[in-house]
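See below for the structure under consideration.
Heads up, one of the protein chains got dropped from this complex, but the rest are sitting where they should.
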C-alpha cells in the first residue's frame, strides 16, 4: 500500500459563515490528493485526458470529524483502496498539522471515452498504470 | 413523508473541463435543497443561526448516475430520511427535466452551539421544528 | 437600452467567514445575469458553444458597495454597455430586495473559435444577435 501526501494551505474563499471550511471543499482537496497520487506514481491525469479519456466520480462519501479553518494547513493522505477491471476506489484521510483527523473519505471512479462516456478498462489503455494500481492497492476489489 | 422541490439553473461556473457539472457542486445544490425544505416546512436556517446554533454536516454521500450540463435545469428533491435526538439525515434526488435521475445522496447533520460546537437537541431549542421533522420523516432513526 | 433582471437566492456556500458573500461569487452571479440577458433577447450561449464558439472574459471590474448575506435574494440587472466589432462590454448592477445597490460591475468579452481561441466577429457568425446588441446597447463602443 502506498499513501501519497499533499499539503493544502486553506484559502479564505474555502470558509463559510460558520467560520470553518465549507464541507464541499473537502471534495476539491480530495481531487488534489488524487492528482498528487498520480504524480507520485509517475502518471498524469492531464495526460490521460489528452489521450481522449476521462475519469468521472460515480460515488463519493465523506465523514467530517473536526472542523478546519483559514490559516491552517490541511494534509491530504490518498491511497488506492481497491482497483478492479472497471472501477477504482480511492481512500482519503484529511489531517490537521498535529495529526488530528479532520475527515475521511472514499471516491469511486470509472474510466470513460471522452466522446461518448462509454467505460473502458485502464488495463487496456495504460497497462503500466493498471499494474502499478494493483501493486499499491490496499484491498482486493 | 414530505418531499421539497427546488429548481436549479445550471451555471457555467459549475462545469469543469469534462464539459459537465463538477461533482462537488452537487453538494451545494443539496444545501439549496435543504434551505428550500426548511422554508416549505415554515422554518429558516438563517433564523436558527441568529439564535446561536449551527447545523454542520457530519457525513455525506452521493451516487452520480447521469451527467448534467450548462443550459439544463436540475431539480433537487429533498426529504427528511430520518430524525433522531441528535442527528438528522436528509435524503436527496437530483433529476433532469425529463425525470432521469442524475444523482442521489444523503447528508447527516448535527445541531451545535455556535460558540463551542457542542451538540444540542432540536427538540429542546425548537420543539415545533422537531415535531414537524418527526411528522414528515421517511423512516425511524 | 434593455435591462435584464435575474433573481439569485444566496447560497450558504457563497458566504465566507466574514459572514457575508465572498467577493468572487459576484462574478458568478454576473455570469448568471448574462445567461438571462441572452435568453431575454432570444439567444442562448449554450447554442453558440455548440456551433464551435466561446466568449471568454478579457476584462472584469466590480465595485462593492454593500454586503450581501445568506437568506437574502440578490437581483442582478444586466445590460449591453457597448458593442463593437470584436468586443462587447456588459454592465451590471446587483441590488438588494429594497433596491439598495450591493455592487456594480462591467465585463468585457471577445468571441473566439473553440479550437484555436482566434477572435471572430459576432456580426459574421450570428448577424441577428449582433443587430439586437446594437439595438439595445447603452453607448457607442
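Read from first to last, the chains carry the letters A, B and C; within each, the first residue is number 1.
The definition used in the following text is that contacts are C-beta pairs under 8 Å (C-beta built on N, C-alpha and C of every residue); 3 or more make two chains touch, one makes a residue touch a chain.
This is a predicted model, so every value here is computed, not measured.
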Full-assembly contacts of the left-out chain, visible side only, are chains A, B, C
With the missing chain put back, one of B:22, B:92 or B:133 would touch it. Which one? B:22
Of C:3, C:41, C:57 or C:86, the residue touching the omitted chain is C:57
Looking at A:35, A:82, A:104 or A:121, which residue reaches the missing chain? A:35
Using the touch rule from the top, list residues of chain C that touch the missing partner. 17-18, 20, 23-25, 27-28, 31, 49, 54, 56-64, 67, 114, 117
Across the whole complex, the chain not displayed is touched by chain A residues 9, 11-13, 28, 31-32, 35, 44-46, 69-71
Go through chain B and note every residue touching the omitted chain. 12-13, 15-20, 22, 24, 69-70
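Everything below uses one rule, namely that only the chains that are shown with their structure count from here on.
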Averaging C-alpha coordinates per chain, one finds the centres of chain A and chain B separated by a number of Å equal to 24
What is the distance in Å between the mean C-alpha positions of chain A and chain C? 34
Taking the mean of the CA coordinates per chain, how far is chain B from chain C in Å? 29
Any chance you could list the residues of chain B touching two or more other chains? 28, 31
